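Before anything else, here's the structure in question.
Heads up, one of the protein chains got dropped from this complex, but the rest are sitting where they should.
This part shows subunit A:
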Amino acid sequence: MYSFGWIPITALFCYVFLFFAFAAAKKTKVIKSFMVLLMVMVLWTGGSLAMRLQLWPSVEFWYHVSLLGVFFLPCTFMGFIMDFLDIRKKACRIFGQVFFLGSYILNLFTGIFLPPPSVVEGSAKGVQFVYDFSWPIIIPFAVAGCLLGIMVYYIFRGCKGNMVLKKQLTPILAGIVILFTGHMCLMIPFFKGFPIDVLSGVFNAFFMFYALYSKRLFKLTLLISRWNCYIASAVISIVLFYQSIPVMGKFARESLKMSESVAIMAIAALYMISTIVLYTVMKRFLDNIFVREELVQTENLKEFSHAVSKTLDIDEILASMVDVIRKTIEVNKIYICIEDLNGNYVIKRSTSPLDENSFLLRADHPIIQYLKKTDGSLMMKDFKRTIGYKSMWESEKRQLQEWRIECFVALKDEEDLEGLVMLSEKPRHSSFTYDDMSFLTSVGSVSSMAVKNSRLYEKAYEEARKDELTGLLNRKSFYEVIEEAYEANKESSLALAILNIDDFKLYNQLYGAAEGDIALQKIAQIIKSTVGENGYVARYGGKEFALILPRFDLYSARNLAENVCSQIKELNRYSGEYSMKALTMSGGVCAIPYTASNVQELISNADLAVYTVKRSGKNAVMVYSEGQAKRGEEATALRSKSSYNEYASTIYALTAAIDTKDHYTFSHSKNVAYYAGELARGFGMNDECIDIVKEAGLLHDIGKIGIQEDILNKPGKLTAEEYEIMKTHVENSIGIIRHLPSLDYVIPAVIGHHERYDGKGYPRRIAGEDIPLMARILCIADSFDAMISVRSYKASMPVERAFAILEEEAGKQFDPKLVPVFINLVKSGTIKIAEG
């Protein structure tokens, strides 16, 4: 072994170590080029070493291996430089490869450039290798020189005006200079016998390694794998033992007097033990330098994943997230924003609750848009370089700047951005590392799944508990809540108020179901805001609300219910262009322990109180008391008595208006009112209904005010067009009556009096029992009077003929149950035929 034998061994070890290290890295084009270059260097250095050691099979073999490395060094080096600079020209590269391969093969068979050295033994310096250079060696040198020139040109061109690339290329350039200088030094006598060329190769490799590292092309910790440690410790052990075996053998045999075989065994055992020790020490040492931080991160991430997998509570998840980030990465502040119902991202958790106020990132915020399109995390400094930054508002920029936000981590599950984490700067202005970013990305992906599940669960839970339209508790959860409230308050008191909207069906008929829904929402809002945190509100039925009031007595519960009712009554006072019907409520109040002893009793008593109010005139709140069902009169009736007399003047004014235009319609309306009223009475309806039918009869043709007189009084048949105009009188009637909320209860009868039992009528084409009963009554009365009266376009019809038509049309135009009742009433003289 020559005296500087350790240099090629170290070089070889470095190349092999780097090669295996990069074998584990993600292979980009540049890394692949670097690995090819390392391989070429391994051939060069390894071949040279084996040749000098005269290993098997022969010096000549190892010489050619080494020469293969040397020949391919220029073109692989150029390949690396071109890939590093992303230069895609292939001509030079291919030329170099073909030329050097050809030259190598030529030299292999002819030795034209550099034949294998002759081995001279027995000199003072041991074995010597004598090379016999011939002039053609200049050719490959010249080509290599050209390639070197091209490389330097590429490097300088790349650096021009590009400071960043210049910085990255500086170590490569330094490596080339060192490699070149190393080879030049071979000619200086001072370095004679010293493998300066090999040593310069090692430096060059490390400079290239640094260049790749500064270009962030691999992760340093990737180099520390178990296999790398095995290889490194094995190589170090081999080198150590290769040098020390003769000494140790001598020492064992001579000083310790061991036999040959025992000495060999002892040395082998020592070799094995020291290799293991070396491996362990190396692994620990490297772990401490590079991997400890990563291990801590992995451990924290594992704990965090475990914690969030156990809960569906979003607050717990976000709290764990803040904890794990704080524990692993040193940051001053953390803010977590979660998407709300409007698609905006609001702060749900932070390390500084005082900063939270009303900050939100709008759905169209450029950062949100960016994170939706990309995965992982985003550095503010990088975002500032995107076009998205240009659309940020000054106030948004200011806010993020104020909080010194430096990093955003997306909580993204597939395509959905559930939320984002904003991290402020790190202490001492240190920047976020590659490992920090990887860790945050991992936390982000674990959290996003947990947040999504938690939000879905919360949404489903809320949906299951709440009424969709009003957002109040639904009937099912009402029973759960009242039970819970009872359990919690049975030692004190628990009141229940049930509020039922009066005449809500009519309201829907008047203004449509959509308006009805809006009214329900408004009522719910009023109740919710009045009850506030003092109790719970549920939509107990379609038009019924329940107020669960823990620790309320009867007096305060009734006051609250009356307060709600009076607010609801004012609801439609100023709404829209015309006054809408005022909504009133009938309410019942009951409380434990005063008038009920358990939940069931509480609910049924409150229900009973509502029923009593409904029966005694509606629009009131009643407190349940014993025997109340029988004493409806105790209701605190707020509603003034509705009667025909109250509205008589209005109805008279309206009918008088039509009289001025069309006298026939006026008398017809009076007749219809009479017939319809009597039919209602004959059919067994109560007085209130009879009054309504009469009022509807008087008003049913009021819309004819809007029809031209020439159509109204036209002798003969109407044209199709005129008939269409005539038909509009029904809608006109409604249009007039709906402006009079006090008379709106007649609308169902008026709107349906031209509907046919078989569904072929107008305006709504409804059929059978869907047509309100009063409308069906009005229809018969209207038609009968029309048949037997004289009209501008026809003479009067005999009553018998009219009966025949009624019977004929029973089940078609008319209600088949009402027709016989009406005919009997006329025949019996109960209904008298009107005169004129």
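One rule holds in what follows: a residue touches a chain if its C-beta (ideal position, glycine included) is under 8 Å from a C-beta of that chain, and two chains touch if they have at least 3 such contacts; residues count from 1.
We take it that contacts and distances are computed from a predicted model.
Per its UniProt record, the hidden chain corresponds to "GH3 auxin-responsive promoter" from the list "Amidohydrolase family protein", "Oligopeptide-binding protein OppA", "GH3 auxin-responsive promoter" or "Molybdopterin-dependent oxidoreductase".
Only one of A:29, A:167 or A:372 touches the absent chain when the whole complex is considered: A:167.
Within the whole complex, the absent chain has one touching residue among A:394, A:533 or A:710, and that is A:394.
Across the entire complex, the residue among A:54, A:118, A:134 or A:386 in touch with the chain not shown is A:386. Residue-level contact of subunit A with the missing chain is found at 160-165, 167, 364, 366, 384-387, 390-391, 393-395.
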